[in-house]
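Could you have a look at this structure, given as structure tokens, before my questions?
Heads up, one of the protein chains got dropped from this complex, but the rest are sitting where they should.
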Amino acid sequence: MPKGTVSIKGKPDSEVKESLSEYGFNITVAEARRVVELVGRDPTLVELTIFNTMWSEHCSYKSSSKVLSEFLPTKASNVVMGPGEDAGVIRFAPAGKDDSYCLVIAHESHNHPSQVLPVEGAATGIGGIVRDVYCMGADVVGVLDPLRFGDPNGENGQESIAIARGVIDGIAQYGNALGVPNLGGDIIFDGGYDENCLVNVVAVGLVKESRLIRSRVPIEAKKIPYKLILVGKPTDDSGFGGAAFASEDLAGEGEADRGAVQVPDPFLKRVLTVANRRVLDLAHEKGVKVGFKDLGAGGIACVTSEMADAGGFGARLNLDQVNLATGDYSPSVISCSETQERYCLAVPEDFVDDVLAIYNEDYELPHIYHGAGAFVIGDVINEKSYRIESEGEVVCETPVKVITTGISYDREKKTGKRIFNEPELDPARSIEEDFLKIISSPNIASKNYVFRHYDSEVQGRAVIRPGEADAGVIAPIHGSKIGLAFSVDGNSYYGRVDPYQGGALAVCEAARNVAAVGAVPSTITDCLNYGNPEYPEIFWEFYEGVRGIGDACRGIGLIGKEGEPLPVVSGNVSFYNQGKSGKAIPPTPVIACAGVVEDYSRSRSIFFKEEGSSVFLIGEPLDELGGSEYYRQIYNTSGANIPQADFIRERNQIKTVIDMHGLGWIRACHDISQGGLITALAEMAIGANPALGLTVDLDEFGRTALEPEKLLFSETGNFVVELPGGIEREVLALCARNRVKLFRLGQLVSRPKLNITAGNERLATWDIAKLRDLYMNGCRGIFGKQERRISAR
Amino acid sequence: MKARAKLWVKLKVTDLVVETAWLTLTEKLEFGDILYGLAKYSCWFMTCEGKNSEVIINALDRVISLDSTFTNQNKHKYSLVVEGEGASSGEDGKEAVLRRGDLQPEKDFPFRAEAGSAGVYACDCMISELESDKDKSYADRLNGKLGGVSVSEMRAGLVWRMIVRADGKDDAAEKVKKMAVTRSRREGLLLNPHYQEFEIISTVNLSKRSRD
Partner (left out) sequence: MQDSFSGKVAVIQFPGVNCESESVRAVRAAGLESEIFRWNMPPQLLGEALAVILPGGFSYQDRIRAGVVAAKDTIMDKLSDFARDGKPVLGICNGAQVLVEAGFIPGLHWEKIDLALAPNVMSDREGYYCNWVHVRAEGNNCLWMNKYKEGDVIPLPIAHAEGRFVTKDEDIINDMHKNNQIVLRYCTEVGDLDSSFPVNPNGSVENAAGICNPEGNVLAMMPHPERASWLRQVPEDISGKWKTKRRNACCRPEIMEDEGPGLAFFASLIREMTG
């Protein structure tokens, strides 16, 4: 019987509640009573700390798991590992006989910490997500960062800008130092995030299927003794309670909030990465089976119990063996703190010395980082129990299943009532003038200030970089023409009007983006950012969003594999995104899509290439300007008619674009999203080298078409493609075969102007140099050098 | 009124830069027999204007505690001292000196080696960048947030506190300069004189204290 229990049994609710809050726990009284039931007695402080973490929303998915399993397709022929481990895995290319190259992908949020401490919060986000990929035995080959910030021109504008700059710095500091290239990301500014920014992070890695490492104690431990090794940064109290912190509303600016933010260290991670690789290679050479997992939420207790349980074992730990930072830490803190840059290995006893020598001697961890190193902290045992000892006393002792057993809730949902109206178009407005405002608005303008701050070149695999196309492309396998494409999406303005469409459209757009560089959308991950799920209307938003994602995955499917869905292999749910005023963020499901390119040499940038090329629009602009940049910038309203996901049309259009890449036709391709057709055309012209221009005759769209401004600014998700001249017949035939609409927009000329006409009537003319200037500098005030203001007195 | 404000910030956790500097100075550069201790602070020295010292320190304290450019309570200890200029508000004619924070730089002398019988001095060596507009940028940052208080002069930099064995102040300064200014691969470490400058901002004789 362990010592130091917290008395719950037989106490009235009020007393239990008081003692829970005294310890700073988030679990409810009912949950605490459930702990007593599971443990069979009053829990120890360490045990209760473990449950407090494991049963947090962040770790347990207690509100979301049922909805996720109801709607999201996770199986397809390319899936090696779906949700459940630290990251999802798909195979994408053969690797000799009987083996495959696999893509490992993980997606998380680090919203609350980034709101409170932007630099550290965002850096830790990158640090955590790359660990999830590394611990599968993979090499991380890229990160992407979907970010949502408050309105820079709003009431909290200065704070939103400071947070945005801090987050960008944090991502850069971590990723650049670690040596992982940034492959893309997106930024949306919206007043809905004034009090709660979103920092989502995606990491992608490569591994051969035969070299995948599982986050579990290997079955070999049945026969030979296995030890648990903790390696990395010395444990301290940073991030203690972090999972719980992510699972409550952001209160204010108190110091208590800050205690949960971890202190990241990319340098140590880099050295660990090199040393881990050596350990895993040596294990492979010697035929030794190991288990490997990163430490995240819940720290040592979480990682060791999960590894043991997943392998069908138990574990015995001795906290006295854990390397600690200077300071005095209680057993609960040592067990559950979220100190960064740590991994746990399960290795056979006779391999321990090899492992310790690599970390502690070859790579001199203790020498290059004060207090760091690798230490044996416990044993794997056949008996399925979990015990922690500290200074000769047992501080935790339960069946291991008890710890890893989750909890689950059926949350109530209530349909939200939302009323949105379409604005009346003002015929006196000038498209020419209005577009200048759109092209320089922070959501549309170039994010070069951001992506030039990230290392996009390290590792030498980049083919298409952030800012060059709708998706980033790498050539992952040296000497092979296979490419991988990545994109992230999730437009808050649609989800606000209809959360179902918000989810569905995010998948459509992400898939469209990878198709635009010729990739077959092959898997997605989702990071589901919502408010407090205990509010029925918020839970409804979540439910609808997931339903939309699931429908889109099945509707678009795995192109080339008839009947298979686009699988969701990993993801994350982030609830409680609401700030001090209690206002929840707009529903923001963020989707990352990975696509496989058969031949990366066919992946082109969005920029116009050659004089004489023909420019086509694939798909028809519809009266879908709800949530559009145009309505918001020009009419200061959201509007009602947001784009409606049509999965058959999406699939056909995506397939057509991939076919065109396969035929080698594509010279440039860009999907239509925020800002509509005219924004897409301008972006394609702005980066063209040499400069090229285009005249678009709106009469091409026929007599029954929409008003010019609707044609130009509608955000219906179509594609613009630049194709060689003289193949019009083949193009028409392909589009007819794939049942997609096609409009010829014009021919590229060397005169750098963008003109819009309707028959003989000239509607607008822009100098491309002028558009370029507005576009390139639109975000300067947010991300550029801070203007040295004269001191206000 | 005008007041001088001094902000000293130090890491709560082990400062790896100091660890590395210590090892490099004592083992690689062979200053092992004269260097007894080493610490590093980020410092901002400024002149402020506000209603009174109290108002000034409250405003500064609020801003620096919330802006991680200056302090991050997760990681740092700090000392904020505001000293009214000229006007003596204390009844006994002394200048009012107000303090905030959990760091006392005037008492922070982290010895790492046994000090010998000879003279012991702690020199504070401030390093800043040549031709940099960082000072202005910090002042702007504060001025944008202070409200009712303004910062007119600002001088920011990294302060290395080096505890050395020396025969008097001048000798201490000489030795500190040798350790700080990188002249060659084997001489100096803490700054590169082609883009950084340094100044010894104070020297404290610790000889007596260490023997007491």
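Points to keep in mind about this one:
The first chain written gets the first letter, and so on, giving A and B; residue counts start at 1 in each chain.
Everything below uses one rule, namely that contacts are C-beta pairs under 8 Å (C-beta built on N, C-alpha and C of every residue); 3 or more make two chains touch, one makes a residue touch a chain.
None of these values were measured; they are calculated from a predicted model.
Among B:A5, B:L103, B:L190 or B:L206, only B:L190 touches the chain that is left out of the view. Of the candidate positions A:A32, A:V263, A:A462 or A:A645, contact with the hidden chain is made by A:A462. Taking the complete complex into account, A:H453 is the one of A:H110, A:H453, A:R632 or A:H670 that touches the chain left out. Per the touch definition above, the residue from A:V80, A:A177 or A:A357 contacting the chain not shown is A:A177.
Counting the whole complex, the residues of chain B in touch with the unshown chain are 16-17, 20-21, 24, 28-29, 129-130, 182-186, 188-196. Although one chain is not drawn, its touching partners on chain A can still be listed: residues 169, 172, 176-179, 266-267, 270-271, 274, 362-364, 368, 449, 451-460, 462-463, 465, 468, 475, 478-479, 481, 599-602, 604-605, 607, 609, 664, 687-689, 777, 780, 783-786.
What we mean here is this: only the chains that are shown with their structure count from here on.
Separating the centre of chain A from that of chain B, both taken as means of CA atoms, is a distance of 41 Å.
On the side of chain B, the complex with chain A involves touching residues 13-14, 16, 19, 49, 66-68, 72-75, 133, 136-137, 139-141, 143-144, 150-152.
Across the complex, chain A meets chain B through its residues 117-120, 158, 162, 166, 236, 238, 253, 255, 258-259, 261, 263, 325-326, 369-371, 786, 788-789, 791-793.
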